[in-house]
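Take this structure first; my questions come after.
A single protein chain has been omitted; all remaining protein chains appear in their positions.
On to chain A.
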């Protein structure tokens, strides 16, 4: 057949009030609920004992020194470097100096690591449960209705997904059922959450899953690494850093700039 006939379906206007609007409202409210649930579920970080904090902070100090080396003069950088490198290599800041060189215990037995995993579990649960519930709710109440026509054509592969519950074989793929409106809201409501909850909200599961996929590696590996190795590598980084003071030649630069302005 040449030009297919444009299919039109006359739908009850009440479909908008009883399907489209409820799904949208429920999706928005679920996002807000998820945001506040995540805020409440966030466990406060446990109090670490003094040597542990010292170990962590002194490592941070080395990193900060490396990042901001250019703003201090060469002599003060050299003094700091000498002190930090020596202390790192001797293991002065280690929380458990007697553990040096021994293999790390199994991370599963460490309660702190378990805590972190529990936090991740909670986050996953807060995403999975509403998603499953709403999918089930839509399937239970709204399946079998053709509610809207998409403004763009799709390939027939989408038919089984977007027209689930509609038993009409020849219907154009552009006519879709309520489940596809759910998917559209799932992906498209991020701006709405941004305006309601502020920019770094925890409402959207899609963006969260992306963040989790990217960030899970670093967060999980953190506590398991041997602090002694971290210190030694940081000492090495400090050793090889090329120091260039930013205020070197500042007079010439200033004069040149002022001359350029006054001309």
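What we mean here is this: a residue touches a chain if its C-beta (ideal position, glycine included) is under 8 Å from a C-beta of that chain, and two chains touch if they have at least 3 such contacts; residues count from 1.
Assume contacts and distances are computed from a predicted model.
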| item | value |
| --- | --- |
| Chain not present in the shown complex, as UniProt names it (candidates "NADH dehydrogenase [ubiquinone] 1 alpha subcomplex subunit 13", "V-type proton ATPase subunit e1", "ER membrane protein complex subunit 6" or "Actin-related protein Arp4p") | "ER membrane protein complex subunit 6" |
| Of A:59, A:171, A:184 or A:230, the one touching the omitted chain in the full complex | A:184 |
| Chain not shown: contacting residue from A:26, A:85, A:127 or A:148 | A:148 |
| Listed residues A:20, A:33, A:59 or A:135, member touching the removed chain | A:20 |
| Interface residues of chain A (partner: the chain not displayed) | 8, 16, 20, 70, 147-153, 181, 184-185, 187-191, 194-195, 199, 244, 246, 253 |
